[in-house]
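In this view, the complex is presented without one of its protein chains, the others remaining in place.
And then subunit A:
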Amino acid sequence: SRRGPSASRTSRRGPPAADPERIQRLRSLMVNASPEQEAAEGGAAARRRRAPRNVLTRMPLHEGSPLGELHRCVRDGVKINVHIRTFKGLRGVCTGFLVAFDKFWNMALTDVDETYRKPVMGKAFYAEPQLTLTRLFDRLKLQQSSAKKGADSKTASEELALTKDSQALGLKTGSGRGRAEDERERQKRLGRAGEKKVTGDTLHLTARGEADVGSGTAHTEGASAGSTRARSQSRKKRQPKVDYQQVFTRHINQIFIRGENVLLVHLAH
């Protein structure tokens, strides 16, 4: 029967016992008479009436669609940033090289640096403002730079100014320009900020400021950013207590991401 031999094949690891008669019998049953032939079979469609359709052959088929862009990343080895989502909002970013993908946006990445933040729990969960990409990315990068550098109270005000600027920028450009451009702007700005040291208080401030904004639309963002700054001056002495806002970074050599968790894919130039 069909099942029997295949079951034995799956239960064995190495080649079966070398019984020439048995091998002959099996050979006659198998479509492919030898392993070499089988390997060559993958290229030649001689025995197949139809072209094989599997995950690898489907990858180039998406030409012209966003998935086609993904295929270009695979082909050309473009580094990509995959934004990962949590149930509510952005969890973090994985940057790496794409090896394979499929229609569900499941992705296999190599040489991955993941920057992420554990989801917010408790009271802050309810107070957290509505997700916007720019705002959360802003916070992510901000915390990232603060997580990496040490504390310096002097530059706290500079950082605050920057935060306010970014938020104001978000206000102005949120409607106008594309989000991707916004991001890059933000990254540029925060790249400069990253060079300066940031306090843990600023971290605290940002979280508090955004919590206060509430269900924050872009308009209220700019308005309360100013008041936030004033409030922050008094909070400078306070120890950072927002542990759950801490950003983690890790390097993973090879990872598989389930497509459901992908927020967006950003090609890094």
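As a working rule, contacts are C-beta pairs under 8 Å (C-beta built on N, C-alpha and C of every residue); 3 or more make two chains touch, one makes a residue touch a chain; residues count from 1.
What we mean here is this: contacts and distances are computed from a predicted model.
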Discussion item. When one chain of this assembly is omitted, its UniProt record names it as which of these: "Adaptor related protein complex 1 subunit mu 3", "AP complex subunit sigma", "LSM10 protein" or "Fibroblast growth factor (acidic) intracellular binding protein a"?
Written reply: "LSM10 protein"
Fill in: Hidden partner chain, touching residue among A:Leu67, A:Leu90, A:Met107 or A:Leu142
A:Met107
Discussion item. Across the whole complex, list the residues on subunit A that are touched by the chain not included here.
Written reply: 2-3, 5-6, 9-10, 28-32, 38, 41-42, 49-50, 52-56, 58, 84, 87, 99-104, 106-108, 110, 118-119, 252-258, 260-261
